[in-house]
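Removed: one protein chain of the complex. Kept in place: all other protein chains.
Moving on to chain A:
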């Protein structure tokens, strides 16, 4: 009688790498055949130059220090250095890889990311009716946004940051004011 398993997720500020999580990393160093990325955890993650779609020893990806990479963790446990890849198990990139130029990267809490990643997230739907924009969500609390103009980008950034604390009503009011402009 009874039994069953509960999954308890709690609000955290610090990201801890988990295998399979998709995150945004910042390239901090190139060490021979590996890149070192800052993913916001306790140590930098490593990324091999061959872990990109269509990469070979002759055809290396063009990655510079300071670039943003969207990838997933292949290895992530408490005893080993985390390893990232930008291809899935079948070798396709499926949206992962180097994130393009421009745009804006900012940090939010882990709980907000999980809220935004939920299917049919209201916040994202309402924002997409405001302006068209590109959005990358990293499970490590990092969000990259790019809209047509710098002003639009910054407005979206502010709404996303504020939606941590705003109620649905306040958000609808803010968006109504903005689309009225």
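We take it that a residue touches a chain if its C-beta (ideal position, glycine included) is under 8 Å from a C-beta of that chain, and two chains touch if they have at least 3 such contacts; residues count from 1.
Please note the rule applied: contacts and distances are computed from a predicted model.
S.K.: Which choice in "Cell division cycle associated 4", "Exosome complex component RRP46", "Translation initiation factor eIF2B subunit beta" or "Adaptor related protein complex 3 subunit sigma 1" gives the name that UniProt lists for the one chain left out?
M.R.: The record for the missing subunit names the protein "Exosome complex component RRP46".
S.K.: Touching the hidden chain in the complete assembly: which of A:33, A:88, A:134 or A:164 does that?
M.R.: Within the whole complex, the residue contacting the unshown chain is A:164.
S.K.: Can you say which of A:16, A:55 or A:75 touches the chain missing from this structure?
M.R.: A:16
S.K.: Provide the residue numbers of chain A that touch the chain removed from this figure.
M.R.: Chain A touches the missing chain through residues 10-14, 16, 42-43, 78-79, 111, 164-165.
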